[in-house]
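Only one protein chain is missing from this complex, and each of the others stays in its spot.
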Amino acid sequence: MNNYSLSVSGLTKVFGRRLIFRGIDLEITGPGIYGISGINGSGKSTFVKIIAGLLTPSKGAVEHKLNGKKAEDEELPGIIGLASPYLMLYDEFTAEENIDFFSKVRGGKFSSERMRNLFDYFGLTERKDDLLKTYSSGMKQRVKFIFALQHQPSLLILDEPVSNLDIAGKNQIYDMVRDYACEHVVIVASNEESDLALCSRVIYLGDYKNNGNGEGR
Amino acid sequence: MKSNILKVSLFLLISFVIVAGMAFPIVEKPAHWYEFPLIPGLEENAKIVFFHVPTSWVSVIAFFMSTVFSIMYLRKKRIEDDYKAYTAAQLGMIFTILATVTGAIWAKFAWGAFWSWDPRQTSIFALMLIYGAYFALRSAIEDDEKRAKLSSVYSIISFITVPFFVFIMPRIMRGLHPGSADDSHSGPVVNFKMDQNMLLIFYLSLFGFTVLYYWMWSVGHKSLTLKEKVQKSYN
Partner (left out) sequence: MKQAIALFRKDLSSEIRTRYAINSLLMFIIVTISVILYAIGQEKISDYLTGGLLWVIVFFTAMSGLSRTFVSEEERGTVMALQLSATPETVLSGKFMFNLVLMFSMNIIILVLYSLLFEAFVLKNLSLFLAAYLLGNIGIASASTVIAAIISKAGSKGTLYPVLAFPILLPLMLTLIETTKMSMDGTPFDESLVELAVLGSYNVVMIAASYLLFDIIWKD
(Lines give C-alpha, C1' and ligand atoms only; values in the text may rest on other atoms or scores of the structure.)
Protein backbone atom coordinates (compact mmCIF):
# COMPACT_ATOMS: atom_id res chain seq x y z
CA MET A 1 0.00 0.00 0.00
CA ASN A 2 2.60 2.54 1.06
CA ASN A 3 6.24 2.32 1.76
CA TYR A 4 6.84 3.39 5.33
CA SER A 5 10.19 3.39 7.01
CA LEU A 6 11.44 4.68 10.33
CA SER A 7 14.97 5.67 11.12
CA VAL A 8 16.17 6.65 14.56
CA SER A 9 19.70 7.90 14.98
CA GLY A 10 21.67 8.69 18.10
CA LEU A 11 18.57 9.21 20.18
CA THR A 12 19.38 10.57 23.64
CA LYS A 13 17.02 11.83 26.29
CA VAL A 14 18.01 13.58 29.49
CA PHE A 15 15.47 14.75 32.04
CA GLY A 16 17.11 17.53 33.99
CA ARG A 17 20.31 15.82 35.05
CA ARG A 18 19.01 12.27 34.76
CA LEU A 19 20.03 10.30 31.70
CA ILE A 20 17.20 8.15 30.36
CA PHE A 21 19.01 6.58 27.44
CA ARG A 22 21.80 7.48 25.09
CA GLY A 23 22.63 6.78 21.46
CA ILE A 24 19.77 4.57 20.30
CA ASP A 25 19.97 3.74 16.59
CA LEU A 26 17.17 1.90 14.89
CA GLU A 27 16.21 1.28 11.29
CA ILE A 28 12.84 -0.18 10.41
CA THR A 29 12.24 -0.56 6.71
CA GLY A 30 9.55 -3.19 6.38
CA PRO A 31 6.38 -4.42 8.08
CA GLY A 32 6.77 -6.42 11.26
CA ILE A 33 6.56 -6.30 15.04
CA TYR A 34 9.37 -4.65 16.94
CA GLY A 35 9.69 -4.76 20.70
CA ILE A 36 10.98 -2.24 23.24
CA SER A 37 11.79 -3.68 26.61
CA GLY A 38 13.45 -2.63 29.83
CA ILE A 39 12.89 -2.54 33.55
CA ASN A 40 10.43 -0.08 35.08
CA GLY A 41 11.66 3.45 34.70
CA SER A 42 14.04 2.56 31.91
CA GLY A 43 12.32 4.94 29.54
CA LYS A 44 10.06 2.73 27.41
CA SER A 45 7.26 5.27 27.41
CA THR A 46 9.69 8.13 26.90
CA PHE A 47 11.10 6.32 23.89
CA VAL A 48 7.74 5.69 22.25
CA LYS A 49 6.63 9.26 22.99
CA ILE A 50 9.70 10.56 21.19
CA ILE A 51 9.01 8.26 18.24
CA ALA A 52 5.42 9.49 18.15
CA GLY A 53 6.60 13.10 18.16
CA LEU A 54 5.12 13.91 21.57
CA LEU A 55 8.47 14.64 23.16
CA THR A 56 11.55 16.25 21.71
CA PRO A 57 14.77 14.27 22.17
CA SER A 58 17.75 15.92 23.86
CA LYS A 59 19.95 14.72 21.03
CA GLY A 60 19.49 12.69 17.89
CA ALA A 61 16.67 12.52 15.39
CA VAL A 62 13.63 10.50 14.43
CA GLU A 63 12.69 10.35 10.77
CA HIS A 64 9.46 8.98 9.40
CA LYS A 65 9.59 8.32 5.67
CA LEU A 66 6.67 7.67 3.35
CA ASN A 67 7.67 6.34 -0.05
CA GLY A 68 11.19 7.59 0.57
CA LYS A 69 10.08 11.11 1.43
CA LYS A 70 10.55 12.53 4.90
CA ALA A 71 7.20 13.17 6.59
CA GLU A 72 6.67 16.67 7.97
CA ASP A 73 5.39 17.25 11.49
CA GLU A 74 1.92 18.11 10.21
CA GLU A 75 1.64 14.69 8.58
CA LEU A 76 2.45 12.72 11.73
CA PRO A 77 -1.14 12.49 13.03
CA GLY A 78 -2.10 10.62 9.87
CA ILE A 79 0.89 8.27 10.04
CA ILE A 80 1.06 7.31 13.69
CA GLY A 81 -1.42 5.53 15.91
CA LEU A 82 -0.71 5.06 19.60
CA ALA A 83 -2.49 3.23 22.38
CA SER A 84 -1.32 3.13 25.97
CA PRO A 85 -2.69 3.13 29.51
CA TYR A 86 -1.70 6.80 30.03
CA LEU A 87 -3.62 7.95 26.98
CA MET A 88 -6.90 9.56 28.02
CA LEU A 89 -10.02 10.08 25.92
CA TYR A 90 -12.95 12.35 26.66
CA ASP A 91 -15.08 11.00 29.49
CA GLU A 92 -18.10 13.15 28.81
CA PHE A 93 -18.54 11.74 25.31
CA THR A 94 -19.58 8.30 24.10
CA ALA A 95 -17.06 5.93 22.56
CA GLU A 96 -18.41 6.55 19.10
CA GLU A 97 -18.35 10.33 19.52
CA ASN A 98 -14.76 10.11 20.70
CA ILE A 99 -13.63 8.15 17.65
CA ASP A 100 -15.67 10.36 15.37
CA PHE A 101 -14.17 13.52 16.88
CA PHE A 102 -10.58 12.33 16.64
CA SER A 103 -11.06 11.30 13.02
CA LYS A 104 -12.43 14.71 12.12
CA VAL A 105 -9.69 16.56 13.94
CA ARG A 106 -7.14 14.40 12.18
CA GLY A 107 -8.62 15.16 8.78
CA GLY A 108 -8.26 12.77 5.90
CA LYS A 109 -11.06 10.45 4.93
CA PHE A 110 -13.23 8.85 7.53
CA SER A 111 -14.66 5.41 6.97
CA SER A 112 -17.66 4.67 9.15
CA GLU A 113 -17.53 1.09 7.94
CA ARG A 114 -14.05 0.68 9.38
CA MET A 115 -15.23 2.16 12.65
CA ARG A 116 -18.16 -0.30 12.79
CA ASN A 117 -15.85 -3.21 12.07
CA LEU A 118 -13.46 -2.13 14.79
CA PHE A 119 -16.25 -1.74 17.33
CA ASP A 120 -17.49 -5.20 16.33
CA TYR A 121 -14.03 -6.71 16.57
CA PHE A 122 -13.47 -5.40 20.08
CA GLY A 123 -17.01 -6.32 21.14
CA LEU A 124 -18.05 -2.77 21.98
CA THR A 125 -20.85 -2.30 19.47
CA GLU A 126 -23.55 -2.60 22.09
CA ARG A 127 -21.95 -0.07 24.37
CA LYS A 128 -20.79 2.43 21.75
CA ASP A 129 -23.46 4.97 22.65
CA ASP A 130 -22.63 4.97 26.36
CA LEU A 131 -20.57 7.75 27.88
CA LEU A 132 -16.94 6.78 28.31
CA LYS A 133 -17.05 7.46 32.04
CA THR A 134 -19.34 4.44 32.49
CA TYR A 135 -16.74 2.12 30.94
CA SER A 136 -14.50 -0.25 32.88
CA SER A 137 -10.75 0.19 32.49
CA GLY A 138 -10.49 -2.84 30.20
CA MET A 139 -13.19 -1.46 27.94
CA LYS A 140 -11.51 1.93 27.88
CA GLN A 141 -8.32 0.19 26.85
CA ARG A 142 -10.16 -1.33 23.90
CA VAL A 143 -11.55 2.05 22.86
CA LYS A 144 -7.97 3.28 22.82
CA PHE A 145 -7.13 0.52 20.34
CA ILE A 146 -9.92 1.75 18.11
CA PHE A 147 -8.53 5.29 18.53
CA ALA A 148 -5.12 4.05 17.41
CA LEU A 149 -6.36 1.95 14.51
CA GLN A 150 -9.21 3.94 13.00
CA HIS A 151 -7.07 5.88 10.51
CA GLN A 152 -4.98 2.83 9.51
CA PRO A 153 -1.67 4.28 10.63
CA SER A 154 1.55 3.23 8.93
CA LEU A 155 3.15 3.02 12.36
CA LEU A 156 1.18 1.53 15.21
CA ILE A 157 2.72 2.06 18.63
CA LEU A 158 1.41 0.03 21.56
CA ASP A 159 2.69 0.84 25.02
CA GLU A 160 1.81 -1.95 27.47
CA PRO A 161 -0.98 -3.13 25.19
CA VAL A 162 -2.41 -5.86 27.40
CA SER A 163 -2.63 -4.06 30.73
CA ASN A 164 -6.18 -4.08 32.07
CA LEU A 165 -7.18 -6.91 29.73
CA ASP A 166 -8.37 -10.46 30.51
CA ILE A 167 -6.98 -13.57 28.78
CA ALA A 168 -9.55 -13.49 26.00
CA GLY A 169 -8.85 -9.80 25.46
CA LYS A 170 -5.11 -10.42 25.34
CA ASN A 171 -5.42 -13.09 22.71
CA GLN A 172 -7.68 -10.88 20.69
CA ILE A 173 -5.05 -8.12 20.75
CA TYR A 174 -2.29 -10.53 19.78
CA ASP A 175 -4.34 -11.72 16.79
CA MET A 176 -4.99 -8.15 15.81
CA VAL A 177 -1.32 -7.18 16.10
CA ARG A 178 -0.12 -10.17 14.07
CA ASP A 179 -2.68 -9.41 11.45
CA TYR A 180 -1.89 -5.70 11.31
CA ALA A 181 1.85 -6.30 11.20
CA CYS A 182 1.56 -8.14 7.89
CA GLU A 183 1.30 -4.79 6.14
CA HIS A 184 2.34 -2.21 8.71
CA VAL A 185 5.00 -1.48 11.27
CA VAL A 186 4.04 -2.21 14.86
CA ILE A 187 6.16 -1.18 17.85
CA VAL A 188 5.32 -2.81 21.16
CA ALA A 189 6.76 -1.45 24.40
CA SER A 190 6.28 -3.96 27.16
CA ASN A 191 7.84 -6.26 29.72
CA GLU A 192 5.33 -9.09 29.32
CA GLU A 193 6.94 -12.28 27.99
CA SER A 194 3.90 -12.99 25.86
CA ASP A 195 4.01 -9.53 24.24
CA LEU A 196 7.67 -9.77 23.41
CA ALA A 197 7.21 -13.25 21.98
CA LEU A 198 5.38 -11.61 19.08
CA CYS A 199 8.30 -9.46 18.14
CA SER A 200 10.83 -10.23 15.47
CA ARG A 201 13.35 -7.95 17.15
CA VAL A 202 13.57 -6.56 20.66
CA ILE A 203 15.54 -3.55 21.88
CA TYR A 204 16.57 -3.54 25.53
CA LEU A 205 16.77 0.00 26.78
CA GLY A 206 19.07 -1.11 29.60
CA ASP A 207 21.78 -1.37 26.93
CA TYR A 208 21.66 2.39 26.32
CA LYS A 209 22.32 3.66 29.82
CA ASN A 210 26.07 4.16 29.58
CA ASN A 211 27.28 7.65 30.30
CA GLY A 212 29.25 7.87 27.13
CA ASN A 213 32.53 6.99 28.83
CA GLY A 214 32.36 3.26 28.38
CA GLU A 215 30.85 2.19 31.70
CA GLY A 216 27.53 0.49 32.16
CA ARG A 217 27.38 -1.53 29.02
CA MET B 1 45.19 41.45 35.69
CA LYS B 2 43.69 43.09 32.63
CA SER B 3 40.18 42.65 33.99
CA ASN B 4 41.31 44.21 37.28
CA ILE B 5 42.41 47.35 35.48
CA LEU B 6 39.02 47.48 33.78
CA LYS B 7 37.21 47.06 37.08
CA VAL B 8 39.28 49.74 38.81
CA SER B 9 38.81 52.21 35.99
CA LEU B 10 35.07 51.48 35.94
CA PHE B 11 34.99 52.12 39.68
CA LEU B 12 36.86 55.41 39.29
CA LEU B 13 34.67 56.49 36.41
CA ILE B 14 31.43 55.89 38.26
CA SER B 15 32.79 57.48 41.44
CA PHE B 16 33.74 60.55 39.44
CA VAL B 17 30.32 60.69 37.79
CA ILE B 18 28.56 60.40 41.14
CA VAL B 19 30.67 63.08 42.80
CA ALA B 20 30.53 65.39 39.80
CA GLY B 21 26.84 64.85 39.27
CA MET B 22 26.00 65.68 42.87
CA ALA B 23 28.57 68.24 43.89
CA PHE B 24 29.18 70.43 40.87
CA PRO B 25 27.29 73.68 41.40
CA ILE B 26 24.66 74.97 39.09
CA VAL B 27 25.20 78.64 38.22
CA GLU B 28 23.55 81.06 35.87
CA LYS B 29 26.62 81.70 33.75
CA PRO B 30 29.07 78.82 34.01
CA ALA B 31 32.63 80.10 33.94
CA HIS B 32 34.62 77.07 35.15
CA TRP B 33 34.66 73.52 33.86
CA TYR B 34 33.01 72.26 37.06
CA GLU B 35 29.98 74.51 36.80
CA PHE B 36 26.70 73.50 35.20
CA PRO B 37 24.34 75.90 33.45
CA LEU B 38 20.95 76.75 34.86
CA ILE B 39 18.03 75.24 33.03
CA PRO B 40 14.86 77.23 33.70
CA GLY B 41 12.12 75.07 35.20
CA LEU B 42 14.56 72.40 36.39
CA GLU B 43 17.20 74.29 38.42
CA GLU B 44 18.96 72.00 40.94
CA ASN B 45 16.57 69.20 40.02
CA ALA B 46 18.39 68.87 36.71
CA LYS B 47 21.12 66.82 38.36
CA ILE B 48 18.90 63.74 38.37
CA VAL B 49 19.70 63.41 34.67
CA PHE B 50 23.08 61.84 35.57
CA PHE B 51 21.52 58.96 37.48
CA HIS B 52 17.94 58.62 36.38
CA VAL B 53 18.45 58.59 32.63
CA PRO B 54 21.29 56.02 32.65
CA THR B 55 19.35 53.62 34.89
CA SER B 56 16.26 53.91 32.67
CA TRP B 57 18.43 53.40 29.64
CA VAL B 58 19.98 50.26 31.13
CA SER B 59 16.49 48.90 32.02
CA VAL B 60 15.51 49.18 28.37
CA ILE B 61 18.73 47.57 27.18
CA ALA B 62 18.29 44.72 29.64
CA PHE B 63 14.71 44.12 28.48
CA PHE B 64 15.85 44.09 24.87
CA MET B 65 18.75 41.72 25.60
CA SER B 66 16.49 39.40 27.53
CA THR B 67 14.22 39.09 24.50
CA VAL B 68 17.12 38.61 22.10
CA PHE B 69 18.56 35.78 24.17
CA SER B 70 15.10 34.24 24.54
CA ILE B 71 14.84 34.09 20.75
CA MET B 72 18.34 32.61 20.58
CA TYR B 73 17.36 29.98 23.13
CA LEU B 74 14.32 28.93 21.12
CA ARG B 75 16.42 28.69 17.97
CA LYS B 76 19.39 26.77 19.33
CA LYS B 77 18.03 25.27 22.59
CA ARG B 78 21.21 26.07 24.50
CA ILE B 79 20.52 26.47 28.20
CA GLU B 80 23.26 29.14 28.45
CA ASP B 81 21.14 31.48 26.35
CA ASP B 82 18.32 31.05 28.83
CA TYR B 83 20.69 31.97 31.67
CA LYS B 84 21.74 35.04 29.71
CA ALA B 85 18.13 36.07 29.20
CA TYR B 86 17.35 35.42 32.86
CA THR B 87 20.34 37.40 34.15
CA ALA B 88 19.47 40.30 31.86
CA ALA B 89 15.93 40.26 33.23
CA GLN B 90 17.17 40.16 36.84
CA LEU B 91 19.45 43.15 36.31
CA GLY B 92 16.73 44.83 34.30
CA MET B 93 14.42 44.53 37.27
CA ILE B 94 17.00 46.10 39.60
CA PHE B 95 17.68 49.00 37.25
CA THR B 96 13.97 49.45 36.60
CA ILE B 97 13.39 49.81 40.34
CA LEU B 98 16.30 52.26 40.59
CA ALA B 99 14.96 54.31 37.70
CA THR B 100 11.45 54.32 39.15
CA VAL B 101 12.62 55.35 42.62
CA THR B 102 14.98 58.09 41.43
CA GLY B 103 12.27 59.30 39.07
CA ALA B 104 9.58 59.30 41.74
CA ILE B 105 11.73 61.25 44.21
CA TRP B 106 12.54 63.77 41.55
CA ALA B 107 8.87 64.00 40.52
CA LYS B 108 7.92 64.84 44.11
CA PHE B 109 10.02 68.01 43.87
CA ALA B 110 9.46 68.87 40.24
CA TRP B 111 5.82 67.93 39.73
CA GLY B 112 4.60 67.87 43.32
CA ALA B 113 3.68 64.18 43.43
CA PHE B 114 5.61 60.92 43.51
CA TRP B 115 3.44 59.41 40.85
CA SER B 116 1.25 60.94 38.17
CA TRP B 117 0.90 58.39 35.34
CA ASP B 118 2.99 60.26 32.87
CA PRO B 119 3.58 58.13 29.71
CA ARG B 120 7.09 57.17 30.76
CA GLN B 121 6.02 56.39 34.29
CA THR B 122 3.31 54.17 32.91
CA SER B 123 5.79 52.46 30.57
CA ILE B 124 8.24 51.67 33.32
CA PHE B 125 5.39 50.42 35.48
CA ALA B 126 4.36 48.09 32.63
CA LEU B 127 7.98 46.96 32.34
CA MET B 128 8.00 46.10 36.06
CA LEU B 129 4.80 44.11 35.62
CA ILE B 130 6.32 42.21 32.71
CA TYR B 131 9.45 41.37 34.72
CA GLY B 132 7.31 40.36 37.68
CA ALA B 133 5.21 38.07 35.53
CA TYR B 134 8.34 36.61 33.93
CA PHE B 135 9.83 35.74 37.33
CA ALA B 136 6.50 34.39 38.58
CA LEU B 137 6.31 32.11 35.54
CA ARG B 138 9.88 30.92 36.03
CA SER B 139 9.38 30.09 39.68
CA ALA B 140 6.25 28.07 38.85
CA ILE B 141 8.09 25.58 36.62
CA GLU B 142 10.39 22.91 37.99
CA ASP B 143 11.85 21.43 34.84
CA ASP B 144 14.82 23.41 33.45
CA GLU B 145 14.06 22.97 29.77
CA LYS B 146 10.38 23.67 30.16
CA ARG B 147 11.11 26.75 32.23
CA ALA B 148 13.54 28.05 29.65
CA LYS B 149 11.13 27.35 26.81
CA LEU B 150 7.97 28.83 28.27
CA SER B 151 9.64 31.89 29.77
CA SER B 152 11.34 32.58 26.43
CA VAL B 153 7.98 32.44 24.69
CA TYR B 154 6.50 34.77 27.27
CA SER B 155 9.40 37.18 26.96
CA ILE B 156 8.84 37.40 23.19
CA ILE B 157 5.10 37.93 23.53
CA SER B 158 5.62 40.68 26.08
CA PHE B 159 8.19 42.33 23.84
CA ILE B 160 5.81 42.66 20.90
CA THR B 161 3.39 44.70 23.01
CA VAL B 162 5.98 47.48 23.40
CA PRO B 163 5.25 49.30 20.10
CA PHE B 164 1.61 49.62 21.13
CA PHE B 165 2.59 51.33 24.35
CA VAL B 166 4.81 53.72 22.47
CA PHE B 167 2.00 54.51 20.07
CA ILE B 168 -1.00 54.78 22.33
CA MET B 169 0.40 56.35 25.47
CA PRO B 170 1.10 59.90 24.25
CA ARG B 171 -2.48 60.04 22.98
CA ILE B 172 -3.96 59.04 26.30
CA MET B 173 -1.76 60.81 28.81
CA ARG B 174 -0.12 64.16 29.07
CA GLY B 175 3.62 63.93 29.02
CA LEU B 176 5.27 65.69 31.96
CA HIS B 177 8.85 64.60 31.42
CA PRO B 178 11.29 67.31 30.46
CA GLY B 179 11.74 67.05 26.75
CA SER B 180 8.45 65.38 25.97
CA ALA B 181 6.15 67.00 23.41
CA ASP B 182 3.64 68.37 25.93
CA ASP B 183 6.22 69.86 28.23
CA SER B 184 5.86 73.65 28.12
CA HIS B 185 8.31 74.31 30.93
CA SER B 186 11.78 73.39 29.99
CA GLY B 187 11.44 71.94 26.51
CA PRO B 188 13.98 69.52 25.11
CA VAL B 189 16.75 69.28 27.65
CA VAL B 190 19.34 66.97 26.29
CA ASN B 191 21.46 68.47 23.50
CA PHE B 192 19.81 71.87 23.68
CA LYS B 193 20.06 73.24 27.18
CA MET B 194 22.93 71.20 28.53
CA ASP B 195 26.31 72.74 27.91
CA GLN B 196 29.45 70.85 26.93
CA ASN B 197 30.52 69.97 30.48
CA MET B 198 27.12 68.76 31.48
CA LEU B 199 26.79 66.69 28.34
CA LEU B 200 30.20 65.15 28.92
CA ILE B 201 29.33 64.08 32.46
CA PHE B 202 25.98 62.83 31.21
CA TYR B 203 27.53 60.69 28.50
CA LEU B 204 30.24 59.45 30.86
CA SER B 205 27.53 58.40 33.27
CA LEU B 206 25.57 56.70 30.50
CA PHE B 207 28.69 54.87 29.40
CA GLY B 208 29.70 53.97 32.96
CA PHE B 209 26.33 52.52 33.87
CA THR B 210 26.12 50.57 30.61
CA VAL B 211 29.54 49.02 31.19
CA LEU B 212 28.64 48.30 34.80
CA TYR B 213 25.50 46.54 33.63
CA TYR B 214 27.41 44.55 31.04
CA TRP B 215 29.98 43.46 33.61
CA MET B 216 27.32 42.43 36.14
CA TRP B 217 25.48 40.57 33.41
CA SER B 218 28.49 38.55 32.28
CA VAL B 219 29.41 37.66 35.86
CA GLY B 220 25.77 36.67 36.52
CA HIS B 221 25.19 34.37 33.58
CA LYS B 222 28.62 32.77 33.84
CA SER B 223 28.04 31.93 37.49
CA LEU B 224 24.71 30.30 36.59
CA THR B 225 26.40 28.22 33.91
CA LEU B 226 29.15 27.17 36.31
CA LYS B 227 26.62 26.27 38.99
CA GLU B 228 24.84 24.06 36.51
CA LYS B 229 28.12 22.37 35.56
CA VAL B 230 29.10 21.75 39.17
CA GLN B 231 25.72 20.20 39.95
CA LYS B 232 25.97 18.04 36.85
CA SER B 233 29.37 16.68 37.80
CA TYR B 234 28.12 15.75 41.28
CA ASN B 235 25.46 13.47 39.85
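The first chain written gets the first letter, and so on, giving A and B; residue counts start at 1 in each chain.
Throughout what follows, contacts are C-beta pairs under 8 Å (C-beta built on N, C-alpha and C of every residue); 3 or more make two chains touch, one makes a residue touch a chain.
Keep in mind that this is a model prediction, so the values were computed, not measured.
Participant: From the listed residues A:Thr56, A:Ser112, A:Ser137 or A:Ser200, report the one that touches the chain absent from this view.
Facilitator: A:Thr56
Participant: Hey, which subunit B residues sit against the chain that's not shown?
Facilitator: Missing-chain contacts on subunit B: residues 74, 122, 126, 129-130, 132-133, 136-137, 140-142, 146, 149-150, 153-154, 156-158, 160-161, 164-165, 167-169, 171-172.
Participant: By the contact criterion defined above, which parts of subunit A meet the unshown chain? Give residue numbers in ascending order.
Facilitator: Counting over the whole complex, subunit A touches the hidden chain at residues 52-56, 73-74, 77, 80-82, 86-93, 101-102, 104-107, 147.
To be clear about the criterion, only the chains that are shown with their structure count from here on.
Participant: Taking each chain's centre as the mean of its CA atoms, how far is subunit A from subunit B in angstrom?
Facilitator: Each chain's C-alpha centroid was found; their separation is 52 Å.
Participant: Would you mind writing out the residues of subunit A in touch with subunit B in their complex?
Facilitator: Where subunit A meets subunit B, its residues are 15-18.
Participant: In the complex of these two chains, what residues of subunit B are touching subunit A?
Facilitator: Touching subunit A: residues 143-144, 231-232, 235 of subunit B.
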